[in-house]
Each structure stands twice: as C-alpha cells, then as structure tokens.
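A single protein chain has been omitted; all remaining protein chains appear in their positions.
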Amino acid sequence: MSAVEQRLAALGITLPSPAAPAANYVPFVRTGNLLVIAGQLCFGPDGKLAPEHKGKLGDTVSIEQGKAAARLCAINLLAQVKAAIGNLDRIERCVRLGGFINATLDFEPLAQVMNGASDLMVEALGDKGRHARSTVGVIVPFAAAVEVEGMFEISA
Amino acid sequence: MSAVEQRLAALGITLPSPAAPAANYVPFVRTGNLLVIAGQLCFGPDGKLAPEHKGKLGDTVSIEQGKAAARLCAINLLAQVKAAIGNLDRIERCVRLGGFINATLDFEPLAQVMNGASDLMVEALGDKGRHARSTVGVIVPFAAAVEVEGMFEISA
Partner (left out) sequence: MSAVEQRLAALGITLPSPAAPAANYVPFVRTGNLLVIAGQLCFGPDGKLAPEHKGKLGDTVSIEQGKAAARLCAINLLAQVKAAIGNLDRIERCVRLGGFINATLDFEPLAQVMNGASDLMVEALGDKGRHARSTVGVIVPFAAAVEVEGMFEISA
C-alpha cells in the first residue's frame, strides 16, 4: 500500500471506486508529466450524492456540509489519480485545484467551503499537496453542492 | 486535407474562419507541446450568435438547442487549433475541455448540454478526442448559451 494510502487509512478513508464519467469524456488525461483530472462531484463512498450534499450553499447546505462535500471531491480526485498512475506515491505535486461551489448569489464564504478539499489534499500528500487554487460560486451538475477539478505533476 | 477535416466534411462540417478575440487577448497560446485555446462562444458558421443560441438553459434555450450550441463551440475550438498549427492531424490529444453553460440557478442537466461539445470532439478526433472535462453553469459573455475552452497536446 502506498504511503499516501496509509495516511488516508489513518484518517479512516478508503479510496472509492473512481466514478465513471457522466458522459462522453474520460476522467483523466496525462500529457507529459501533467495529469489533468476531470471535475469530480461530491459523490460518497457508495457512489451517490447524499441528500445533504445536494443543493446550494447559502440555502439548504450548511458550511460544514459544504466542507464535507469538498472533502469528498478531493477523495474522488485521488481515486482518479490512483486509477491513472497506480501508485499515489508517484504524485510529485498537486499543482492546481479548481473549486466550483453551488451557491446562492449572495453567498460569500466560498473559500471556507473549498478548504474541505484543500485540507484533505495536504493531509494526504503533505507538502506535495499544497496547490494553487481558484474558487468560485456557480451552478453545479446534478445539483451537487461542490465540484473540484485537479491538475497533478507526476514522476516520469 | 487532413484526415480530421475529412471526417468533419463527412459530418457536413466545414471549419469556419476562426473568431477574432472580442478584446485585448489572443485566441491561442502554445507552450511546449500544449496548446491553450481561449474560451469559444457558440457562434455559427456566419460568425454570429443565432437567436436560439442566446439566452439561458432552463429558460428560453432547450437542451437540444444547448447541445447544438456546445457543438458549435467545439467546432470553433478546432478552427482555432487549425489556425494555430495548420494541420489538425498534428493533434495528439484533446487534453481538457472546460464547459461554461449559461443556465438558470436551478438547471441540473448541464452535463447533457456539454455532451454536444464532447461528442463532436470524439467524432472528429476519435480516441484522441477523449478529454478530461469540467462543466459548470455560469453567466456567459454576450448572453451566449455556451462557452467552451480547450487544451490540446500537439506533436512537436
């Protein structure tokens, strides 16, 4: 088991089966040492959107629920990285996360919600998990509370 | 004529003149083997937004109209790639598409709309057209129904 997965296991996290794309695209593409991961929704370990992770921040979804949803997105990103390269210890760096928060028009604490994803990435990868990040409020497919996309540098 | 353009011709598609940027930027930048294409709106072959491709999904624009708009964005992306590298057969891979759908706040089937772009890319490029993708609902410039940006890997 990779050191990264051991760290996840210590947090009580087992990587789920990576989600199949919702449509005619693929979950990851490698180009050179870059691995681009498609936007991941906040599906739980059962592959489903929990009711509390469906809806908008600022409306039915609380900040704590949103953070938990963002954390699930980060876990799902790592599941895709594992599917792509086999061993998470081959991650050199989480380069960028793009956070899309399903939010009402006047919802301000978007960064706080996205921290759920950023924190997990650093817990799992240590300093290699420190990423550049953009966070915005949008409308997310299937009314999921959060979607996060990622770009990783991997060893050759 | 490139094999890719022959495939497009068989679909009845001629690449349009690539749209001039709406402002002080350029339609594409190459860095190493990566080609980054600016967000393309759903302009038709005449360089104009058709009335049915203006407005929001969930309001005046139907899902079928939205899919057609997304398809136009993908065609416009390929027109820019051709302007950048001359021959579309030099595309090694469509790495990523970013789909921005002009949608009402409660519109859920965003992925279905974006399929119009993804399907075209695979029809044109085959397996090289299979890309990572993020789709969100936003507000799109000029009230266009769809905007799609792209990243391609090209041969040296």
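Read from first to last, the chains carry the letters A and B; within each, the first residue is number 1.
Note that in this section a residue touches a chain if its C-beta (ideal position, glycine included) is under 8 Å from a C-beta of that chain, and two chains touch if they have at least 3 such contacts.
All of these numbers come straight from a predicted model, not from anything done at the bench.
Student: Provide the residue numbers of chain A that touch the chain removed from this figure.
Tutor: 32-34, 93, 95-97, 101, 103-112, 114-115, 118-119, 122, 130-138, 151, 153
Student: For chain B, which residues reach the chain that was dropped from this view?
Tutor: Chain B touches the chain not shown through residues 21-29, 31-32, 36-39, 56, 98, 100, 104-105, 138-143, 147, 149.
We take it that only the chains that are shown with their structure count from here on.
Student: CA centre of chain A versus CA centre of chain B: separation in Å?
Tutor: That pair's centroid distance is 25 Å.
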